[in-house]
Structure formats: C-alpha cells, structure tokens
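And now, chain A:
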Amino acid sequence: MMRRALVTALTMLGLGCIALLALLSVARRWPWPAVVPVGLQVRQWREVLDPASGVGGAALRSSIMAVTVAALATLGGFVTSRGVARHPQRHRLLMMLNLPFAVSPVVLGVSLSYFFLRFDLAGHAAGVVIAQFIVAYAYAVILLSGFWNPEVAALIELAVTFGADRVQVWRRVLLPLARPLLVLCLLQTFLISWFDYALTLVVGAGRVSTLTTALYQYFGSGDLRLAATCALLLLAPPLAAIALHQRLASAAVAAQWEA
Partner candidate 1 sequence: MDQIEPEFRVQNIAVRLGGDLIFDAVSLAAEARTTLAVIGASGSGKTTLLRAIAGLVPIARGSIHLGGRRVDALPPNRRNIVYLNQEPLLFPHLDLFDNMAFGLRLRKVADADVRGRVDALIGSLELDGLGGRFPHALSGGQRQRAAFGRALAVEPAMLLLDEPFSNLDPRTRASMQLLFKRVSRERGISAIFVTHDLKESLQIGDRFAVLRDGRLRVFGDRAAFCRDPSSGVAREAQYWSEVATPVAGGSVRSGREQAAGMVEPLTHREDDHDDE
Partner candidate 2 sequence: MSSTAEHRASDRWAVLAVGLVAAPLAAGLVFMVLYSLGVVGMLADGFTLLHWARVLGDARTWITLGFSVWVGAASMAASLGLALALHAAFGAGARERESESVGLWYAPLAVPPLVAALFSVTVLGSAGLLSRLAHAFGWIASPREFPSPVYSRSGAGIVITHVALVTPFLVLLFERLARNERLACLAETARTLGATAAQTWMRVRLPVLMRAATPALCVYFLALTGALEVPLLVGAQYPPMISVAIERRFSQFDISTRPEAYALATLYAVLSAAVLLSVFSVRRKRERRERGA
C-alpha cells in the first residue's frame, strides 16, 4: 500500500538523520569522499560532557531557563486566558498576542535591548528568560484561550450548584479538564525556550551560553562532529517529551470520540 510505503520512507528518513548525527558524534575523522567515518572515538562526547568545556553547564542552564519559562508562561497563561476568551474584543486581543510571532525574534530582542541594559539584565540569563517569556506567554494565552468554551462555563456553573467553592472549582473541575491542554502548553513553551537562539544571542549579548549557542559556536569553528554531539543533546528531551505527549494527545483524542 502506498500509504504504508510512504510512512516507512518518512520514518527511515527521520531515523537516518538521527543516525547520521550519531555517527558524526563518534567519528574520529570523516574526510571527503568517505561515505562512512574513518575510525570511531568517544572524544566528542567526553569533551561535551566535561564540566570544564562549558557544554554541560550550558545544557544545565538551558534546562533551568526552559523549565522556568514553561512554568511561568503556562501558569500565567492559564489564569489570564480566561479573561481574554471572555472579553468582547477577544479577536482583537488574540490578534495582538500574535504579534511576537510576526515580528522576528531578532527584532524583538533588538527593540528590548535598551531596557535590558537599563535594568542590568543584558547578558544575564534572567534577561533572556524574560524575553523568552514574552513569546512563550503570548503562545500560552492563545493556546489556552481555546479552553474556555461555553461547555466549560456550563460545567463550572454545574459545579457551583453542587456547592463547589472557588478553590474546589479549580481543583476538581478546571485543572482536571484542562490537564491535556496544560501538558501540551508546558511542552510547547518549554520548546520555545529550549530551541531559542535569536533572543539568547541578542539579549544575552554573547555572554549567556546555552546548548543552542554552544552548537552554533562549534558549527562556526568548523567542527561538525562536536556540533552534531550538541545537536543530539538538544534533540533528546523534546523527542522524549513528544513520545510521551503523543500518547497523551491520542488518549485525549480517543476520549473525545468515545464521549
């Protein structure tokens, strides 16, 4: 069947790309025109994982920044998206919230650079987190405003007639209902920060080193083997999260159709 063949071909292509990166990350030498590396070594991995090389530290910094951005954006987005979803000017508000995606992140970073300098945040991870938060938060509000539909409003009213107070409404109705969407939102906002290079470059002014800036530096210095090793580190958490999330998403979809 053509469909099956296409799925297989695309899966092979994806796996092939990962395999290529993996091979590159353990290659001793890989001169043109060799199709496979000449000799293997773990030196790249040792260097990247060595605390002194800075990549380990960069990976740790990346994770802390991404977790912070994801948590703040999702929490803030969930609380405030309700107001946006119920607002009479909802469409106009959502249009404004799309602006950070329309203007390039470089433009966003450049436009804010003065304020970051002013508040002594330029070149600090905190400044980069704030810049990433603006984008991630806008995304979270857009995504989560879809949650507040009339059905949810009816369920809230139902819970209140059963005697639920404000806290119970949140704990027993809203959070369980929104759980799949919140997980999706956490993952996506995590990735906005984890993948970010432009804001880190501009706001971090070259002094905040993350996994993406490390990858770019290795690439710029011409060492594709070390760049590939960084790339694998960069891919691992989102691949794991998406494998997990996909199961969640398909469960959510299945539940929707069973209902």
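In the analysis below, a contact is a pair of C-beta atoms (placed from the backbone, for glycine too) under 8 Å apart; a residue touches a chain by one contact, two chains touch by 3 or more; residues count from 1.
Candidate selection criterion: all candidates are chains of the complex that A comes from, given by their letters.
Nothing here was measured: the structure is a model prediction, and the numbers come from that model.
S.K.: Just to confirm the interface: in this complex, chain A touches which of 1 or 2?
M.R.: So the candidate in touch with chain A would be 2.
S.K.: Please give the residue numbers of chain A that touch candidate 2 in the complex, ascending.
M.R.: Of all residues in chain A, those touching candidate 2 are 2-3, 6-7, 10-11, 14, 17, 20-21, 24, 32-35, 76-77, 79-84, 86-87, 91, 93, 95-108, 110-115, 134, 137-138, 141, 153, 156-157, 160, 191, 194-195, 197-198, 201-202, 206, 212, 215-216, 219, 224, 227-228, 231, 234-235, 238-239, 241-242, 245-246, 249-250, 253, 257.
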